[in-house]
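Below you will find the structure I want to go over with you.
Every protein chain of the complex appears in place save one, which is left out.
The block that comes next holds chain A.
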Amino acid sequence: MSGRAAGLAPLIGATAGLIVWALHFGAIYLANAIACGRGLAGHRLFGQPIIPVLILAATALALLLLLGIGMRARRRPRVRDGAGVRHFLARLTLATTLLAALAVTWEGAAVLLVGPCG
């Protein structure tokens, strides 16, 4: 029986996109805080200022992960078990991932508009 043994993992899995958002948010906030706090903002990576490079890279990585999560959710069996709870969770995954992608894009894009440390 699917539901009995499954525990909570599928529900938590449905928030995977939002967990990626949280990790991305924490990472870019921390990176900027440390870079500004330790005066590292002047450093360069691949000839570019380090903070924008790091943040854009993190944002690209997060978006890739989100894409992966979204694709997996779409592939899920449409209607399998009678209750349709898997189907529901797959749609929930898709919707939360979309929201996460929007937030990640917005937050990452800020680096194109605003200087890091002021």
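Rule of thumb we're sticking to: a residue touches a chain if its C-beta (ideal position, glycine included) is under 8 Å from a C-beta of that chain, and two chains touch if they have at least 3 such contacts; residues count from 1.
FYI, contacts and distances are computed from a predicted model.
The chain that is not shown carries the UniProt protein name "Cytochrome ubiquinol oxidase subunit I", picked from "Succinate dehydrogenase subunit C", "Peptide ABC transporter ATP-binding protein", "RNA polymerase subunit sigma-70" or "Cytochrome ubiquinol oxidase subunit I".
Within the full complex, the residue among A:Leu45, A:Leu67 or A:Cys117 touching the omitted chain is A:Cys117. Seen across the whole complex, the unshown chain contacts chain A at 1-4, 6-8, 10-11, 14-15, 18-19, 21-22, 25, 28-29, 32-34, 36-38, 51, 81, 83-85, 87-89, 91-92, 95-96, 99-100, 102-103, 106-107, 109-111, 113-118.
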